[in-house]
Structures are given as structure tokens and as C-alpha cells.
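Every protein chain except one is present and positioned as in the full complex.
After this line comes subunit A, so read on.
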Amino acid sequence: MNATVLKGHSLRQFLMDQGVLFAFIALLIFLAFVAPHFVSVNNFFSVLTDAAPLVLLALSELVVMLVAGIDLSVGAVAGLTGALAATMMLSGFPWPLALFLALLAATLAGLLQGIVINYLHITDFIATLAGLSIFSSLTLIVTNGEPLNINDNGFNAIGESHILGIPDQVWIAGLMVILLAIFLSLTASGLYLYAIGGNRVAAYRAGIRVRRLRSLAYAFSGFSAGLAGVIFAAQLATADPNAGRGDELPAIAAVVIGGVYLFGGRGTVWGALIGALLLSTILDGLVLLNISPFYTELVEGVVILLAVMLGYLKKRGTV
């Protein structure tokens, strides 16, 4: 195994791995040409702002997929979090407390599913499908099926204000990205998530608390989805009972595009981030190009297929 071979290998690997990044850049350039006012600092931030909730949902999926799970409930948890926060503020809770309790509820929703999956041995897919159903229904019950207006300016500022010229939403998603990246690449628990996804039995034999960590992965998923829900609500100053509905699919699509392996053990925060940015920008692009929203899911589906096929070809090419 000589050094030059390895170097060449990893350079090619790098270019292959960053294919999604190149696609993202190419898309930005393309949009700049077809929609001239697309190129501006404001619009750059609006790309990031639009992508923020999807980035957070993608982080949820990333973490559960690393431990070979899947979370279909992220959209529903996001919707429920916004509804709970709004309801609490309407009944007089100060917004920071409402925010804290709503995020706590989202985390517990995730943890509960994690416990059902790992200690009661219900398949991830089924448990979170049930979760999707239950949390969607709870949102309707809490909101009575009506959009709830949020009058609290402190809360709504999350959707409007800037810190150092950068929108709050971008800060939230950005911080989560950085913290998760640090956690996954530098801590033992982060490494264990990969180990569990790579070989669950070997991880168990190595003394890793597999069930506990897998449950906590779902708790994280709930928390991150809750943050996405807070952003949805703050952006519109409304808790829409339909907020987050169906968002599990783009979230899963985003991480798949970003090279996260569906069956566990492989994937990076960087990949999930770029996947989410690419998908979000494609969806924005459809709007910019005046393409009927009926095509949205068609495009999503095609992008997922392309991403998986490219991933497969890449694997076949390098192995």
C-alpha cells in the first residue's frame, strides 16, 4: 500500500464524494442565469433560510440512519412542536418557557419512539409510522384543526430577526450542524453511533450500550425536528396544523442525496447538509421558474432515484 496510490485514490474519492456539492454549485449558477435577481446577498441568505428547517430534519434522519434506523415521524413532531408552543403562548406562558417546553415535548416524543423500538423490539419503520400518525392527530387535537396565530413578538423574531446580519434560522440550523459534526467526529458516543450502524453485534460485544444509544438517537431526532417546527411557526407567526406534514420524505431524500447509507454506519453531517441545501434549492428553483407545484414531488422522486443510482455506480466503480 504505497502513499501515492492512496493519495490518488483519496483525491478521486474526494471528487466523487463532492458530486452533490458540485451539483449544488451548478444549480446556483444555473438559477443565477435564468433568474437574474437570484444573485444577491439577500437571496443567498434566503436560500439558506428556506433550507434551515429541511437541514434540521435531515440531521434528525442522519442520526437515526447512522444507527440503522429511520424516523418517519419527524414532520409530525415538527408540526406538534409548533402547535404546542403556540397553545402555551396563547394561554399566557412567556415565550422562552413555551419554547423550552415544546422542545422538551419533541425530545420526549423522539425518546419514547426510541424506547418502543429498542426495548419493546418494534421495527423502526412501524414504530415511527405509528408516531407519525399519533403526533399528527395530537396536533389536530391541540389546534382544533385551525391555524393558531402567534402574537408574541419575541417568538416571531426567530423567523425575522438577524444576528450579525445572519438570519436567526440560519444560526439555529448552522449551530446544530456544527455541534452535531463535533459530536459525531470527536466523541466516543459519536463513534459508537457509527459502530452500532456498522456492526451491531460487534458494538454490543465491545461493551457499547446499543439500546440506550439508539434510543437517544431518536430523542435527538425529535429535538432537531422540534427546532424545525419552531422555525416553521415563527416564519409564519402561525402554528399551522398542517405544518411539517409530509416533510419526512424530503428529509429522507436529503440525506440519501447526501450519501448517508440507509442501512446504517455511513454518512456525515456535511453530506446531510449539502443534500438538504441541494434539494431545498431545487424546490426553490421550481418556484423561481414558475413551474407548477404539481411537479414538486415528481422532481423530488427523480432526484432521490438519481442520487441512489449515482451512489450505487460510485460504489461499484471504486470497489
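Criterion: contacts are C-beta pairs under 8 Å (C-beta built on N, C-alpha and C of every residue); 3 or more make two chains touch, one makes a residue touch a chain; residues count from 1.
Methods note: contacts and distances are computed from a predicted model.
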item: Absent chain [UniProt protein name; select from "Stage V sporulation protein AE", "Quinol:cytochrome c oxidoreductase pentaheme cytochrome subunit", "DNA polymerase-3 subunit epsilon" or "ABC transporter ATP-binding protein"]; value: "ABC transporter ATP-binding protein"
item: Hidden partner chain, touching residue among A:141, A:206, A:291 or A:309; value: A:206
item: Contact residue for the chain not shown (choose from A:191, A:236 or A:286); value: A:191
item: Of A:131, A:167 or A:265, the residue in touch with the unshown chain; value: A:265
item: Touching residues (missing chain, whole complex) on subunit A; value: 1, 6, 186-188, 191, 194-195, 197-199, 201-203, 205-208, 265-266
